[in-house]
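Every protein chain except one is present and positioned as in the full complex.
We just call them A and B in the order they show up, numbering each chain from 1.
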Amino acid sequence: MSDLWEGIRQALWLLVTLDADLVEITLRSLRVTLTALVIACAIALPIGALLSVRRFRARRFTIALLNALMGLPPVVVGLIVYVLLSRSGPFGVFGLIFTPTAMIIAQVIIIVPLIASIAHQALRELWSDYHDLLISLNTTQRQRMAALLWDGRRALLTAALAGFGRAIGEVGAIMIVGGNIDHHTRVLTTAIALETGKGDFAMALGLGFVLILMAIAVNLAIHIIGRTEQEGRW
Amino acid sequence: MKSLLTGLWVALATTGTAFAEDLKLAVTTSFQNSGLAEVLLPAIKEDTGLEVQLLVVGTGQAIRLGEAGDVDAVLVHSRAAEEAFVAAGHGTHRREIMYNDFVLIGPAGDPAGIKAAATAADALARISDASAAFVSRGDDSGTHKAEKRLWASANVTPAADWYREAGAGMGAALNIAAGMNAYIMSDRASWLNFGNKADLALLFAGDPVLFNQYAFLPVNPKNHPHVNAKGAEVLEGWLTSDRAQGMIDGYQINGETLFTFNATPAAQ
Partner (left out) sequence: MSNLFPLTLTGATIRRRGKRLVGPIDLTLQDQGITIVIGPNGAGKTSLLQMMHGIARLSDGDITWGCDLDAARQAQSFVFQQPILLRRSVRDNIAYPLKLRGTPKAKARAQADTAGAQVGLGAMLDRPATFLSGGERQKLAIARAMITKPALLFLDEPCASLDGRATREIEEILQRAAASGTRLIMSTHDMGQARRLADDVLFLLNGHIHDHAPNPQFFDQPQTAEAAAFLNGDIVE
């Protein structure tokens, strides 16, 4: 219990003094995860829409695969990305291993199935509402996907936030591919793992509280943006 | 005047070092946990302009990273693995830098009575006789390998009912030992820097077999042309310099010296 209070005290202290390392690590966490989120959404949302509007033979299999990949252990993703990006791996020439880019790649792989799956579930319902009308209006597949993505943006925001939550709290994969290098690839979660390893639970908890606060802040910010944009609507 | 000279020296050093600024060095958790890196890295940056990026992993993984060419050099403490690394051509050579020592930690009450042991092997035999809980790193790290060698020298095969392989880094393993109130072998630096000691205490140290030699291994540029070989050379020069000796020998935690510099001044 004393560790917990000490952790809260540390977190407050770090926040109040705007500890330089903390600010740097936090901003890096945000940069890596938000970049990964944007890329993942650009990939996953159209997949979710396509799975909703199009009946193809491998559709059920693809959906099952996505659902299975949602539970993919991040550490496995990390290991695979490491093997691929390692200097002796197939993409080694790009020199990406132990860079923030490698961390972004790992996070994208981890959250694409999650976002696509949630997006598909939300858009499937919208599609069953819209189906007859959009067929009647002779829409192309692209137009159907665009209508679902635009009118379903509220639900898609939830999918994106779920992806953000999973990515920002991820440690196993980015530890392997990022290496937790100070001032280079250290983010909140890997710093927490490091402090825990040192037995400095108070500092680890302090960073943990900062992580939680940040996740809440981002969620609130996105919700507020989402609400003002469609004030008085759905 | 002194600062002017230092400035001049830095300027010379930086102009003489027309290599890429970054250098990736794989080190063991025990080295990182000692806190020595936080003292040395700024000095290295200041003297050579070299930005050393540490990858803190177990010895096994550090060696693998070197083999794959994902780091420019390796600083570890497991002689057999290091020599195999050089012999296989992954590293150009092995340069001893410094040593610290392993210590045996256990419950302050010392149920196995290892405080009275004459040698490290004797201490382990006592733990085995008492079937006292013992946490092993179990991660193929340098510390884990040293621990296995010690068990072998004590002619003991640890039994599963009291021997726990954590599969974790030094800090995590110490956390587990603190939680179970078990015996554990740790490097002295990690132990001194460890914040969650609970009921654990340092019970046995000083046997020369517990000395823990750190060596620097540059990754072979013949295998991996992209590695920063020039930077590794500069770093090796710095680590074996008088300035490094002063900082390493002078580094203390709670008034205790952790590392002993023992590099031979001339290269190889």
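Keep this in mind: a residue touches a chain if its C-beta (ideal position, glycine included) is under 8 Å from a C-beta of that chain, and two chains touch if they have at least 3 such contacts.
Nothing here was measured: the structure is a model prediction, and the numbers come from that model.
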For the full complex, can you list every visible chain touched by the one that's not shown? A
Of the residues A:Leu12, A:Leu137 or A:Ala217, I need the one that contacts the missing chain. A:Leu137
For chain A, residues touching the missing partner are 126, 129-130, 132-133, 135-139, 143, 147, 151-152, 232-234
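By our rule, only the chains that are shown with their structure count from here on.
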Between chain A and chain B, what's the gap in Å when you average each chain's C-alpha atoms? 35
Once bound in the complex, which stretches of chain A touch chain B? 86-89, 92, 95, 97-98, 179-184, 194, 196-202
Note: in the complex, chain B contacts chain A through residues 24, 29, 33, 53-57, 67-71, 169-172, 174-175, 178, 193-197, 224, 226
